[in-house]
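To start, I am sharing the structure in question, which I have written as structure tokens.
Excluded from the complex is one protein chain; the other protein chains are retained at their positions.
Now for subunit A:
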């Protein structure tokens, strides 16, 4: 009723006139509301444009300007003559930042098409993406040609998360020859970024040293990143460069390495598993330290793909181990010059002699000489150049183990050197105190017998053998060094009387140039006489294998240490061939490497002859092997988990703490066939010159 009433009242009064009045009043209200809203809008705009101007100016700027880091060019690594061992190559690259991808699978498929990636490349890319953390860039391809790079670049707006870049990539001209020495570079891992929140680490194209010198000198090599400010559209297209700050290249590192020699040594090892170290006898410079087989650091920088990993794991030659520093081997007879020096220092007359009948009876046991027919009367010189075991068995009993162990350490065995490397396995120089401590057992006669011929618990690495050779050659306490320095360094004398050194030098020269065990090691250089010492180290007991043939892993290690010229030592060298079947596998390599130092051409001719039989250089063989694998396995190689990867690397590196079995008997050397003094030089693909100069 109330509603009706209220409606009736105005109805009664509604006329044209009242409507006109009401229109005038209400149009005023409408106008006021409109004006009010107008004022509100003006106020709002004033607030945005005047009071919040600074804030929005900043936002507009950060919209407009894109700041990107330019990864710094890595410092070069040069050899002693200034030849680059590691340099940078300008290249075109494509990366993905997984976080920013919208339709990941489509984008990746499209990229694969544009870059014409093989199925194997695609698989590796997927593996990398699976492991990647969202923010860290994943390399799709580098070293692209302009066409493929441009094909991706122009389609960037349709490919969110894809980054193209002109930059620099690490280049190792000699590839596998420097793999172990220099290491390689790769994208920073998530752990690296966790530790160091530097945005540079997740800048596409930026690489950190992952191994070897690249890792040790990371700080010096890194350099300072540049920055580029560009104006970009909302879709990310770059309109123009605003300004650019150039990067500062990392510092150059100059090494003592001779690039040519390093490459030569690595190639000369051929298909064998081994190591070559060459040192300067004046200042301890390491001229070459090659470990083969190796990996190609160039192909590692984009990550290790499944196939590459399968190749590495299938190889029983352990390509991941730097054998120069991580390989531990019984040194065999290469310790004999060292033992002889200790005898001389302890006052043994070198002419004092013993009779070798092919063995030495101590109590009711017979310790055999490698030459079962015996050497007859043997003095110290003959003990060295004929490598007579009985001489050393006999006099070691008389002189005692302690002086031998002390001399071994003085000459560098069992030592860790102050070198810029990621790790060294320093091995074992056994003596009675060591054995008691380690095994709680008394030193036995057979322990001395084993130690004097470099068997038993004795374990050294090839670098130590090279240091020993250089110290015997110079009589000075040379320290190996890798960083080049102009300053002449005079290592302190070891305090050996010159006549002791001369005596040992002469005996070692006779090994090669006289009635010794390694005639074929003589240098083909007139007036340069090589002095050396062979070594054959048994790996398993004679009951398992003779060590000369059969299963590769049962064959003897071949060693050779040497220096030249014998009367004025300039260079020292140590060669190890793992399971080479004896020293005959080692000294031809030492001979050719030393030849290279005096006559490159002659040495190269020999090498090229060998490489014809081996199927090319180390790099070519590695590439061929990769092709075989990709044909054989394609995309069927199994995926590798990070744990597996770590385990494999640890296995290759942790050689120092491998358990040593307790030796409970003498490890008498196997009988060697005694051959004619000068056999015809026939290079065999295995490098096994066993049949030639007999070795022990």
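Rule of thumb we're sticking to: contacts are C-beta pairs under 8 Å (C-beta built on N, C-alpha and C of every residue); 3 or more make two chains touch, one makes a residue touch a chain; residues count from 1.
Keep in mind that, in the parts below, contacts and distances are computed from a predicted model.
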| query | From the names "Peptidoglycan glycosyltransferase MrdB", "YeeE/YedE family protein", "Spore gernimation protein GerB" or "MBL fold metallo-hydrolase", which one matches the UniProt record for the unseen chain? | reply | "Peptidoglycan glycosyltransferase MrdB"
| remark: Checked against the full complex, the residue among A:67, A:109 or A:239 that touches the missing chain is A:239
| field | Touching the absent chain when the full complex is considered, from A:38, A:199 or A:634 | value | A:38
| message | Across the whole complex, list the residues on subunit A that are touched by the chain not included here. | response | 6-7, 10-12, 14-16, 18-20, 22-24, 26-27, 30-31, 34-35, 37-38, 40-42, 44-46, 48-50, 52-53, 55-57, 59-60, 63-64, 231-235, 239
